[in-house]
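One chain of protein is taken out of this complex; the other chains stay put.
Chain lettering (A and B) follows the sequence in which the chains are written, and residue indices restart at 1 in each chain.
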Amino acid sequence: MESTVLKIEEFYAYFGDHCVLNNVSLSIPRNKVTAVMGPSGCGKTTLIRCINRMHELIPGTRVSGKIFLLDEDVYATNPIIVRRKIGMVFQRPNPFPTMSIYDNVIAGYKLNGIRLAKSESGRIVEESLRKSALWYEVKDVLHRKGTFLSGGQQQRLCLARALAMNPEIILLDEPTSALDPKSTSHIEELITQLENDVTIIIVTHNTAQAARISDFTAFMYLGEMIEFGPTERMFTVPQDKRTEEYLTGKFG
Amino acid sequence: MKSGIGFRVAKDVIFRGMIILFSILSGIPLIVILYFIVKNGISSINWDFIVNLPKPVGEIGGGVSNAIIGTFILIIISSIISVPIGLSAGIYLSENRRGKIPYVVRLCVETLQGIPSIVIGIIAYTWIVIPMKSPSALSGGVALGIMMLPVIIRTTEETLNLIPISLREASLALGVPYFRTILRVVLPAGLSGIVTGILLSIARITGETAPLLFTAFGSNFMNLNVFKPIASLPLVIFNYATSPYNEWISLAWGASFVLVVLALGLNLIAKLVVRKWKVQF
Partner (left out) sequence: MLKIAKKNKKRDRLNISESVFRKILYLAGICMIVIIFTIFLTLLVKSLPAFRTLGVHFLYGKTWDPVSSEFGSIPFLVGTLITSFLSLIISIPFSLSISIFLGEYFREGMASSLIKSSMELLAGIPSVIYGFCGIFILVPVVRAIEMKLGITPMGVGIFTASIVLSIMVIPYSASLGREVIQLVPSELKEAAFSLGATRYEVIRKVVLPYARSGIFAGILLSLGRALGETMAVTMVIGNMNAIPKNIFSPSNTMASVIANEFMEASPGSLHLSSLVAVGLLLFVVTAVVNIIGKYIIKKLSVEI
């Protein structure tokens, strides 16, 4: 029986007067990989940025509706606390250039002034790097700065950094679009392994990727949630005509 | 038409030659100045010069120790005043790129940069020397601090503007509050540029004399009290160079040497800071 970790109810988001999310409702199942896909401009990135309240950092934006993380109203809680429970990996890898790999992984703790015992932080670093399949490549150079790593490795470092906070959900915003095919398949492997520990929501414009790695798929178009369901069913017997047209490449 | 082309080619060659000539000529004053300062200055520098206080005319062995210490005290005071405000204003402008008030603030910073240093001296005199009824190191430090502000603010803003937004976003997405994001992620990433700005502004005010004429005023004694007048290298140079005494004039050459080494040295260090500390994205 699947339980719901995130409930989005009648959610609207605006850039000034322009409505980018139009009455979106969605229930994200726990410990599964959910892909959000759609053509450019459909609002998928805006949606996940509303989940961890990054959208409101842009001036002139407005939202209405509710988002519940387990039973907490995300918009009634301090955004900082929300963001500590929801991790995010961005399109372009962005490790902190002034910190070592070790410090990058526990950056979430360090920057928040949370003191960890050395044994504790060492454990978290190793565990997170193992989960993101980077441990063996960097375990001897943990105290070097992370900028010498390749793109794929940097992205896995960012994943480790997000995982170290032990979040409920990890949001991935087109995490492999800036990477080469080999690194892409590494990351895709990781994602499927991680779902036992954490719920994953991945935004992707690559339908093949969504088909490969997700359990559930949501299809968005022009700010609206068109269809949501198990990936296998969506890709074989889509309910909505627009879903079918997108999947067969008629647009997007 | 062959002669036409020949004429044009000749013009081209002559032009290039003139450009090179004028460029080289521009460097000559520099060589002359440095030559004289080194030649006359080094002969004045000895242990007495560095350690002693100025002596009355006729006595040998006078030094500029009070001016050297004074210069450093003034640098410290002006930095204490200008660095916190300058950094904060620079961060403010970088974080608020649009808007009416940031626009006005930027305008004020640019205006401040263009104000002649002696006018700033008048202001410091009015606001600090008059109420205190005495010239002081403090008033000199304030005047110099005001002059440091535009450079610090401008370099801080420019440096921070170059830092990609993704860095801020990475930190904010981890749930780090805004002020910690700025202080512990953005600022460290821009540290080399910011430090360079501070060093350059110090280099600029080290040699400033005009604002000190009626604020710090100068002194013949060693003074560590910031509420009293204080000596400084540029003031010593100004006073001794325009004096008729040969001993004082040699002291001025020595002081000039020290001052030039200090000012140019700071510039050099600033350049090295950029090279070694610059963070790559």
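A few notes on this one:
One rule holds in what follows: a residue touches a chain if its C-beta (ideal position, glycine included) is under 8 Å from a C-beta of that chain, and two chains touch if they have at least 3 such contacts.
For clarity, every value in this text was computed on a predicted model and none was experimentally measured.
Contact with the chain that does not appear here is found for just one residue of B:F72, B:Y92 or B:F227, B:Y92.
Touch with the chain that is not drawn comes from one residue among B:F15, B:F221, B:Y245 or B:W277, which is B:F15.
From the options B:I69, B:V195, B:M222 or B:A241, the residue with contact to the unseen chain in the full assembly is B:A241. Touch with the hidden chain on the side of subunit A covers residues 78, 80-81.
Residues of subunit B that touch the chain left out of the display are 8-9, 11-12, 15-16, 18-23, 25-27, 29-30, 32-34, 36-37, 84-85, 88-89, 91-93, 95-96, 101-102, 104-105, 108-112, 114-120, 122-123, 125-127, 130, 146, 149, 153, 177-179, 182, 203, 206-210, 213-214, 217, 234, 237-238, 241-242, 252, 256, 259-260, 263-264, 267.
Quick note on the criterion: only the chains that are shown with their structure count from here on.
Each chain gets one centre point, the mean of its Cα atoms, and the points for subunit A and subunit B are 48 Å apart. On the subunit A side of its complex with subunit B, the touching residues are 52, 54, 57, 80-85, 87-88, 90, 92, 94-98, 107-108, 110-113, 147, 158, 161-162, 165. Within the complex formed with subunit A, the residues of subunit B that make contact are 164, 166-167, 169-177, 180-181, 184-185, 188-189, 191, 279-281.
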